[in-house]
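One chain of protein is taken out of this complex; the other chains stay put.
Chain IDs A and B follow the sequence of writing; residue 1 opens each chain.
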Amino acid sequence: MSDVRYSDQHEWVRLDGDVATVGITQFAAEQLGDVVYVELPDAGHQVGKGAEAAVVESVKAASEVYAPIGGEVIEANRALADDPAKVNADPEGEGWFFKVKIADAGEFAALMTRAQYDAFVKEH
Amino acid sequence: MRYLPLTQADRAAMLSRIGVDGVDALFRDVPKEAVVGRARFDLPDAQGEIEVSRLLSRMAAKSVAAGNVAFFCGAGAYRHHVPAAVDHLIQRSEFLTSYTPYQPEIAQGTLQYLFEFQTQVALLTGMEVANASLYDGSTATAEAVLMARRVTRKSKAVLSGGLHRHYAETVETMAEIGGEVVRATATPGKAEDLATLIDDNTACVVVQSPDVFGLVRDMKPIAAAAQAKGALLIVVVTEVVSLGLLESPGAMGADIVVAEGQSIGNGLNFGGPYVGLFATREKYLRQMPGRLVGETADTVGRRGYVLTLSTREQHIRREKATSNICTNSGLCALAFTIHLSLLGEEGLARLARANHARASGLADRLSRIGGVTLVTPTFFNEFALRLPKPAAQVVDALADRNVMAGVPASRLFPREHENLLIVAATETNTDEDCAALEVALTEVLA
Partner (left out) sequence: MSMNNQGRPTRAGEASGPELGTISGDRGLDHEEPLIFELGRPGHSGVDISDVQVSDARLGGFKRRAPIGLPGLSEPEVVRHYVRLSRMNYAIDSGLYPLGSCTMKHNPRLNEAMARLPGFADVHPLQPQKTVQGALTLIGELMRWLTTLTGMPAVAMSPKAGAHGELCGMLAIRAAIAAKGERRPRVLVPESAHGTNPATAAFAGFTVDEIPAKGDGHVDVAALKAKLGSDVGAVMLTNPNTCGLFEKPIREIADAVHAAGAYFYCDGANFNAIAGRVRPGDLGVDAMHINLHKTFSTPHGGGGPGAGPVVLSERLAPFAPLPLLVHDAEGFRLIEDRAELPEGARPFGRMSAFHGQMGMFVRALAYMLSHGADGIRQASEDAVLSANYILASLKDVMSAPFGDGPCMHEALFDDSFLEGTGVTTLDFAKAMIDEGYHPMTMYFPLVVHGAMLIEPTESESKESLDRFIHVLRGLAAEAKAGDVERFQGAPRFTPRRRLDETAAARKPVLRWKQPELKRAAE
C-alpha cells in the first residue's frame, strides 16, 4: 500500500515506488475557495524540494505550490486545465497536481504523517 | 469655495462630535516643522469660474489649433472627425464620474461597453482576444514585448526600423532591464531585412504597419521567420482607421497586435490621453497584461459582466503580476467604442477609403512639385516625401502661412532623414486644404 505524507505548506505526497504524486490538502482547498485555474509544470522539468512548482488560482488569490519533494516531473494532471473544480471536489484524489520521479527518498520520510499534519493544522 | 459644501458651523459641530477643539488636532501626527504656513506657497488664492475660464482661454489661444489651419500632421496621432454624439455620451455623469467597475451589480454599464470594446478590438485586429485597453499605443507595445518574453522565456526583442521612434524608445526604457533590445536601421519606403536579426534567443519581432513613414508592410515573411525561431510577431498599428481597408494583422500571422486607438473617437489632445489596444491569441491569455471583462450570470440567471482573471494583476499578484498597471483608458475606450458603433462595418470601410483616396490624391499632387519625390510606394493615409531642403525648416516656414505640412522625420530621428517629410491626410482635409499645401510648398521650395 502506498504511503501518504504532508508538508507544512499544505501539500500532500503519495509515494508509489520512486514516483511521488503531489497535490494540495483538503484544508488548503477549503481555504482557497473555488479554484478557477491551475498552472502545472511540464514533464521533464526538474524541481528541487521547496521550489515553486505550480500555481493555483481562485478568483481572489493566486498561490504558489511548492514541491514538497525534489525530482523530475514525469506527468502533470492535464484534467485540471479543463476542470479546475476537481481541486475543490477531490483535492486528495482526482485533484492531484503532478507526479515526480524522486531523487531522494529521505525527503519523503522527513514529511509529516497524517496525524502530525492534522495536529499542525489544528495549531495554526 | 464653490466646491466645498461644509460651512463653518458644520465644521464646528463636526469637531465637537469628534471631541477636539480644532482641525489641527486631527493632524497631530504630522510633525509640526513639516506644516507649511499659507505664505510659503507662492500661488494664487481661489478664483471663480469666470476668472479661471478667462485665464485658461487666453492661454489656449496661444496655440494654433489644427482646425484653424490646413492640417497634415500624423506620425502616431491623427486628426479625424469625431461625431458630436460621442462627446455627448462620454460626458454622461454615469460614465464620466464612475469608478473602476469592481462592484459589478452597479457597474454593468461600464462592464458591458468594455466587453463590447474587447470584441471590437479582437474583430478589427483579427485576433481571438483583446483586453479592456492600456494607456496608449507606445506603452502597449512595451507591454507586448514583456509579454512575449513571458510566453517564450527568451529575452531578445527585435524592433523594426519602421517602428515609430518614440515607441522604440519607450520599449527600450521598459525592456532593456530584462534583456536585449535590437533596433534595425530605418529604411524609409523599403522593408528592411529583419529575418537576419532573429536568432534562437529572440522573444519577439516588433513591426509597425503602416510604418512610421507610411509604408504598408508585408507581414507574412516576418511571421514565418519569427515562427521558425520560436519568436512571436508583434504588429503595431498607429493609425487604426487603416484596418477598415487593409488586411488585419491577425490574418497576416501576428501573435500580438497592439494599436493606438486615438484615431477612433478621440481628439489629438496634444498627445494624450489616448487608448492602447491590445489583442492576442487565446492561448496566451494568462500572460496578457491589463484589465479584462468576462461574461457570466447573476443569481437569477441573467447575463452580466464582471472583471475577471484579475489574479494576473498587481493588486493580487503584487511583485509577480504580469504588469504594474492598475488602470485602463476607460473613457477613451468608451469614445472608441461609441464612434466605432456609429461607423459600423460600412461606415468604417467608407471612412478608410475616404482617407486613402485623400492621401493618394495629395501624394500625386505634391510629388509633381519640382524636387519633391514620393518615398513611400504603398501607404494608407500617410506617406513620406523627400524634399530638396531640410523638412523642419520647410514645416516651420509653412506654419507661418497657416499650413501644418506634416511631421519632419528629423523630429523623430534627430539628425537623420533631414529632408524627409511625413504627410498625413484624413477625411477632415478639404480640396482647399490640399491646394493650400501644394501652393505653399511650391513657393517655399522655389
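Things to note:
Criterion: contacts are C-beta pairs under 8 Å (C-beta built on N, C-alpha and C of every residue); 3 or more make two chains touch, one makes a residue touch a chain.
Here the structure is a predicted model, which means the values were calculated and not measured.
Summary of contacts with the chain left out: across B:A70, B:A148, B:A184 or B:M404, the touching residue is B:M404.
Remark: the residues of chain A touching the chain excluded from display are 9-11, 24, 28, 31-34, 36-37, 56-66, 84-85.
In this section, only the chains that are shown with their structure count from here on.
Averaged C-alpha coordinates give centres for chain A and chain B that are 44 Å from one another.
Only residues 37, 39, 57-62 of chain A touch chain B when the two sit together in their complex.
The touching residues of chain B, counted against chain A in their complex, run 286, 308, 310-311, 316-317, 320.
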